[in-house]
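The structure's right below; bear with me while I get my questions together.
Missing here: one protein chain of the complex. Every other protein chain is in place.
== chain A ==
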């Protein structure tokens, strides 16, 4: 038994070292965010700031329109996620329970589009959105992301696992498809829907390339794009850059820590999201 104990202790030591390595950038970010400017460039670097500079967060927050960026990110993430869940639930139901002409064709068509890198679609989508004069509006940030076949594919699998008997019984009771979907299927698939939703929240909040391309004023910029713009203003004031990075990262860390089990279950079930 002692041999097992030693190997467990060894495992924990190795994993702890690894975990610390993974966390170092976050600790370093926080540590720098709380330093005075001279302390950030001290050699050798210090881990615990001499005097905690909490006002760095306030200074950084006011150094750029971060409130606007924050509200924009909040609006874009919320609307995108809710909208995408709505279109996903309806489409997954059609693919899982309804019979229609062209079902297999449509499914195969969507599956094959998943191979296409999204970066390739940026150019025509930019042209489309300019035609509708949507560049530099919330519309450009939200509308293209209101549907995801990846999400439909994942949810359809969860829907398929719900026994058909429930559907028959509801039909016999005279319940409509619509009613059955929202009162049975959706509540029964709560954890899958939550997982899809959270992955979309994280993806949308952190998204950079698309918002960078379709926004050109602070008014509609999201946090990552705003933070990137802030780097040229902040220059070498590392404590302010790290303070700003902290409040961009923090909301998703909170979401993750609260809803960790759904995120991991979601990735485990669907496997791909890259």
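Note that in this section contacts are C-beta pairs under 8 Å (C-beta built on N, C-alpha and C of every residue); 3 or more make two chains touch, one makes a residue touch a chain; residues count from 1.
Here is the rule we go by: contacts and distances are computed from a predicted model.
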- request: Select, from "ABC transporter permease subunit", "Na+/H+ antiporter subunit A", "Methyl-accepting transducer domain-containing protein" or "Proteasome subunit beta", the UniProt-recorded name of the complex's unshown chain.
  value: "ABC transporter permease subunit"
Message: With the missing chain put back, one of A:55, A:78, A:113 or A:183 would touch it. Which one?
response: A:113
Residue numbers in chain A that touch the chain omitted from display: 8, 11-12, 14-16, 18-19, 22-26, 28-29, 32, 40-45, 86-88, 90-91, 93-94, 97-103, 106, 109-110, 113, 115-128, 130-131, 143-144, 146-147, 149, 152, 164, 167-168, 171, 177, 202, 205-206, 208-209, 212-213, 223-225, 227-228, 231-232, 238, 241-242, 244-246, 248-249, 252-253, 255-257, 260, 263-264, 267-268, 271-272, 274
